[in-house]
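Here the structure is laid out as structure tokens; the discussion comes afterwards.
Heads up, one of the protein chains got dropped from this complex, but the rest are sitting where they should.
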Amino acid sequence: MWIIVGQSLISGLLMGGIYALVSIGLTLIFGVMNVVNFAHGEFLMLAMYLTFWVFHYFQIDPYVSLLIVAPALFLIGAVTQKYLIQHLIRAEHYTQIFATVGLSTIMANAALFFWKADYRMVKTSYVSSTLTFNDLVVSYPRLISFLVAIGITVLLFLFLKHTYLGRAIRATSQDITGAKLMGVNINRVYIFTFGLGSACVGVAGALLMPIYYAFPTVGLHFVLTAFVVVVLGGMGNITGALFGGLLIGVVEAFSGFFISPELKEAVYFVIFVLVLLVKPSGLFGLTKG
Amino acid sequence: MRFLKGNYFLGFLILLALLVAVVQNAFALHLLIMVFTSIALGQAWNIIGGYGGQLSFGHAAFYGIGAYTSTLLFVHLGVTPWLGMIAGGILAVAASLVLGMPCFRLRGTYFTLATIAFAEVLRILVVYFKGFTGGSIGIVLKFNAGFLNLMFRDREPFAYIALGFMILTYYLSVWIENSRLGYYLTALKENEDGARALGINTYRCKLIALMISAFLTALIGSFFAQYLTFIEPESEFSLGLSIAMTLPVMIGGIGTALGPVIGAFIITPLQELLRIYISGEYQGLQHIIYGIVLVVVVICIPQGVYRWVTESIFKKRTA
Partner (left out) sequence: MLEVKKVNLAYGQMQVLKEVSLRVHGGEIVSLIGANSAGKSSMLNAISGLVPLAGGEILFEGNPIHSLPSHEIIELGIIQVPEGRRIFPYMSVRENLLMGSYSRRARPKSSEALQRVFELFPRLAERSTQLGESMSGGEQQMLAIGRGLMAGPKILMLDEPSLGLAPIVVEMIFKVLQEVNRQGVTILLVEQNVKESLDISIRGYVLENGRVSLEGAAKDLLENSYLKKAYLGL
């Protein structure tokens, strides 16, 4: 019995690392720009497909093509910000929502149109390898993905804490007028932040391919999960998104085992609603650290 | 702004009724049915989304609840859909409370996210309890013509009923717009804190608006179940449907009673033509087009065609 609990815990944590990465991208963008990007999931989908095609045509392993996919997503994010989102920042709230929902529909259906609905998987040599500790079996690719996700998260933290640009991003999220008075070019910060959030999602996409599969609406599942994590962790709170992601991963694993795999999303919704009822600012509050 | 109100609009409605009586072509009647129901769905959505300013992209949830409730009652217990749709409406209202009560305490975006999640979860639940709901295969309604069954051989009766829904929702919208609820909703949409400071119970207003909206949406869901004689979770609870519901409202003019009318006449025929000629072979293309239309409209004419036109005329007169 305990082995199964332990198994679920590990499996959940490993997946949680990736949820955390996706959510961090989302919460970063929200914390700095106050824009809810409903198309965030589609950026993930795009990253996954990109990873797939790179593997398909060039046989490049996803953990390596990460180095291509992440910058690619950064660029796509930056361009989207400059030509679309920027116009929405000062717009009415409903305009932002409609526009990003519209973007999300366009992207998901463009994927459906061009790439069809088939599930795409990346079959690397190690896709079924496992490691065994005592009686616990750990999937090798999941472990790698988790480690990379955590690694990237740590790098992101260091970047935000110790570089001028990182501090500028945090400053912008805390007091935009103050940041302007320090000489921060807010438009550039926005572009960079959106790019950075998209790059996070790009990494997550590459990390997912060895352990999951791509299809046009894969974004929906992950974005809903990411939103639950972001609400749990506090909107704009990056540390919160990290722990929230891990927590949700574990909850998902446990509910998959103890309740039913098909009802995982129903469980999230209940959690989402409960958290909103009890502590709307999230389990970890609102600090924009 | 007065030009289509009151008597003019009544005249317009009579014209539509005559149109239904005269037109024989099945496809044309189908188009009319689609337009009328788009208007009704748009009006329903508009109550919470337009007047209340709370954007829902999960209204398919209420639509689906209506469709499934009346269908299950019809197929398993022989209950007439006319009653079944009321039952569906009531269930939808209950569901809307589950959704609205936690979410309306907070910022609008949380509500929007929750609506998407809500519809998704319902879809999952319907698929999961396949013994009861038929799962992802869906349910086929056996054709059995009759008024009580809300099934007809010709499309004409359907068109009249659809027109009826359109009239009902339009005048309901107008009534709400001019009622105290409407004023409160306008106030809280502009500035929720300010409205609360004035003593308006914004939480309750939003809930009431959502409940009305959910009820009406469910009615249309039931209607369509009878019209199409087939329901499945993918169609009834899909995000695409939720988004498509908002198109006529956004195009015509969000937050006005006339907006969905104008918007539906513009976009619904296009939607239907796209669906028939494009989908299947070019799966996804029609939704790409909807998405583009949505983005373009929301950036270029966020106020909708109706206000855009009336404002330009107003400007020309005072220029």
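In this document, chain identifiers A and B correspond to the written order of the chains, with residue numbering beginning at 1 in each.
Operating definition for what follows: a residue touches a chain if its C-beta (ideal position, glycine included) is under 8 Å from a C-beta of that chain, and two chains touch if they have at least 3 such contacts.
Computed from a prediction, not measured in an experiment: that's the story for all the values here.
K.L.:
Considering the complete complex, which visible chains touch the unshown chain?
P.N.:
Across the whole assembly, the hidden chain touches A.
K.L.:
Touching the left-out chain: which of A:120, A:170 or A:221?
P.N.:
Considering the complete complex, A:170 is the one touching the chain left out.
K.L.:
Even though one chain is hidden, which residues of chain A still touch it in the full complex?
P.N.:
Looking at chain A, the ones touching the missing chain are residues 164, 167-168, 170-171, 174-175, 177-186, 287-289.
Just so it is clear, only the chains that are shown with their structure count from here on.
K.L.:
Using mean C-alpha positions as chain centres, tell me how far chain A is from chain B in Å, no decimals.
P.N.:
32
K.L.:
Could you list, by residue number, the parts of chain A that touch chain B in their complex?
P.N.:
Within the complex, chain A touches chain B at residues 36, 84, 87-88, 91-95, 97-99, 101-113, 116-117, 216, 220, 224, 227-228, 231, 260, 262-263, 265-266, 268-269, 272-273, 276-277, 280.
K.L.:
For chain B, which residues count as touching chain A in their complex?
P.N.:
Answer in residue numbers: 53, 55, 57, 98, 102-103, 105-106, 108-110, 112-114, 116-118, 120-121, 124-125, 127-128, 239-240, 243, 246, 250, 254, 282-285, 287-288, 290-295, 298-299, 302.
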